[in-house]
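Not every chain of the complex is shown here; the ones you see sit where they belong.
When the chains are written out, they are named A and B in that same order, and each has its own residue count from 1.
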């Protein structure tokens, strides 16, 4: 492996393409940007050392076409491909195709990606690393089986409340929460009958019931020499349909012991996977129980990576490029000092008043306040086009301050001062969310936004 | 070179004596807009697109690319120079141009050493292969969608092409 990359193909677009170009600028690496017909004149296209037009606007024939990406890298003499996030970033086939053509893939190998990306395999690895995975039982067909299964859960460290759920369906039919072990028999019978009537299949399974969940994730960086470091955790519980609306770090009000356990679990998992590169390990934190279970691994740089960059001072994309060249991480775990608090919001070109309908178009006005600790990652400017062909992320605003309250306050000031016209954005919703007493008191749970705030 | 007030006065005089009901004059930062006989003065500023006034065929410059080679490549591409320039039958603007369907490598013949699919002067029918664009060992035949005579073959054999790179020009049969 070389000890530095000479020329990187950036196989992405929008703000993350600019972010990668920036890291390449810092590392002194030449850049080639793979562009679709829609992006030939983007800011990133202007800033890359050169561009290759790989296909039409449709992503299937451009940013999602593995052969075209690899061909573009070969045609332009690139020694590496950075996939960004989304698109092909977690497709092991791209990592494989790069390897076959002696191109460095900036990310884990195809094999590691397969192990990390497959939920079942990742859970097995996590279990092996001693990380709780909050498993569900096998389908239960009788009261006796159910009683036995619950007893086993409680014997092996599980705790109430647990939940019975219908194997065949959802929507609350055949569902029952067990708060007292003595209830299991009666609850099984009722739910079993309900499931039989509703779905013609009375089988149920037992699963941990989490009334109040938080989405907490840990930023990992690992090099090819076996070193794995974390940059602390992030909380992304403010979600709508699994889309993150507000991200922040470190995860607020997490008991120190729990936070340390989660971070060390993430590092152990990455070590167990033989992980190389930047990645995120996602956990569900059970607020009532005060514990956590493993959810999944994201084997890529994430949209919200700047949150961890702001609090750690470490440039995650530069580290990705170093690691891809075979270099060790530029820091050790002891060097990682988390300073203050950072909040990120995604400005999406969507209309929150019309069910988050995407609003592509030309941005006619774009002005955002500048300030210390205010970072804006974006391709937007007055006159910039939000293409209908791709996702609706226009900008990320990250605010960093000594405390969570100050960071949130700063974000509110930035969003209030934003002057954007030509597209509708999610800012009004984000502003309203940031200003709720619930969010300010924080942390909220994953159901808060949809079930309490938006429903109310 | 902004207009002086005197200049503006002269322009206004000219307009005043004219028969126009609406007018707009923009010189650098100066914009004069007038209207009369119930017609408002032309609307102002802000818009980026320039209206196409078909009557005068104002050559409204498209922001991006009407040109054949749509790649934006600030650095000179290493492979841009055609190795073997083809004799050209001076293709005209009316000729039909077939372009690359993908980034890839352009092959003029079905296999090394074989004669090229087409040369300048070849006649082609609809569906005839005129070349191949290879993407990672996948061979994409590029076929003529008009019948006619080849007036140009743009890339050299084995040249790297991008999506939309012109490959051949065909003068359609009359």
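As a working rule, a residue touches a chain if its C-beta (ideal position, glycine included) is under 8 Å from a C-beta of that chain, and two chains touch if they have at least 3 such contacts.
Not measured: the values here are computed from a predicted model.
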{"item": "Whole-complex copy numbers (one chain of each kind is displayed here)", "value": "A x2, B x2"}
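Throughout what follows, only the chains that are shown with their structure count from here on.
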{"item": "Distance from the mean Cα position of chain B to that of chain A, given in whole angstrom", "value": "41"}
{"item": "Chain B to chain A touching residues, read off their complex", "value": "46, 48, 63-65, 70-75, 77-79, 102-105, 135-136, 138, 160, 162-165"}
{"item": "Footprint of chain B on chain A - complex, ascending", "value": "34-37, 40-41, 45-46, 48-56, 61-62, 65, 67-68, 70-72, 75-77, 97, 101, 362, 364, 383"}
